[in-house]
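Could you have a look at this structure, given as structure tokens, before my questions?
With one protein chain removed, the remaining protein chains of the complex are shown where they sit.
So, subunit A:
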Amino acid sequence: MLRLIVLRVLAAVPVMLIVAVIVFSLLRLSPGDPAAIIAGDTATPEAIAAIRSEMGLDQPLLVQFASWIGGVVTGDLGQSVLSRLPVTTLIFDRLEATLMLALSAIVLTVIVAVPLGAFAALRHNTLTDRLVMAFSVAGFSMPAFVVGYILMLLFAVQWQLLPVQGYVSVFDDPLTGLRHLVLPSITLALVFMALITRVTRSSLLEVLGQDFVRTARAKGNPAGRILWRHALPNSAVPIITVIGLGIAMLISGVVVTESVFNIPGIGRLTIDAILARDYPVVQGLMLFFAMIYVGINLLIDIAYLLIDPRIRY
């Protein structure tokens, strides 16, 4: 396993470098620049040019890239051109909110979606199965912002049961923190619930039709034991893959939910930095996301090894 980890970490280096080059190039090719944002609405061309020069944006692209990547190698992701704060500080300040949101959404998803998918598989081709599938399609089709605003209007504004917005750390105030997480977690979880329900159902259906399940049934094992001890572990690989990638997608893709519920997380930081053309922050975030994907893929592979002894790398 140690060999696997070392190999994966080494393989991540060229991936990160490619990400760095692509992100750097795309940002420089897109219209707009941070100097225009700083210079403001009443700026003259002269004022924008002066700011570009002060920021080093008039330097050749290769010089700018070399300067940035040199810092990255030494662990310095640079400084926001707008707020002057270190990029690492900005990212780590926002990480907790996004991680808590993503984790609560994924826990909620697993608790609801895996049993629901299993239930549908066991009642294959019945009305129950069709209802679960209908829920799954609806959940996948509803945009997060629609779900978010509906939940907000009902549970916060209308019935005043939960807060509308904001993030309170569960480490500072557990109860308030959890109350703030309920609506955004449900919003975020709905899409993944739909996905994981479907994957669980189809994966289980495949396993339930296999010989070892028939044998287990023939030996008189109860249905629950067959499901939990035999069928589910054998159908876990695709489910774990989807859950793992789901976590990565949640961390990098919570922009809409964070905006609707005004949660100051990584998603908001990303969109804000892109709109303001805050190059160092966007570049730092993209490297961070690439790292998350690499790390989660590694964890998924380790999970495969633990769950299915037949798998070897």
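Quick note on the criterion: contacts are C-beta pairs under 8 Å (C-beta built on N, C-alpha and C of every residue); 3 or more make two chains touch, one makes a residue touch a chain; residues count from 1.
Throughout what follows, contacts and distances are computed from a predicted model.
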{"item": "Protein that the absent chain corresponds to, by UniProt name, given \"Heme-binding protein A\", \"Nitrogenase molybdenum-iron protein beta chain\", \"Molybdopterin-containing oxidoreductase family membrane subunit\" or \"Cbb3-type cytochrome oxidase assembly protein CcoS\"", "value": "\"Heme-binding protein A\""}
{"item": "Touch with the omitted chain, as defined above, among A:A43, A:V182, A:I292 or A:I307", "value": "A:A43"}
{"item": "Option touching the unshown chain, where A:V19, A:V72, A:L90 or A:I300 are the choices", "value": "A:L90"}
{"item": "Residues from subunit A at the interface with the omitted partner, ascending", "value": "30-46, 48, 50-51, 54, 80, 82-85, 90, 93-94, 149, 152-153, 156-157, 160, 163-166, 259-262, 264, 268-269, 271-273, 275-278"}
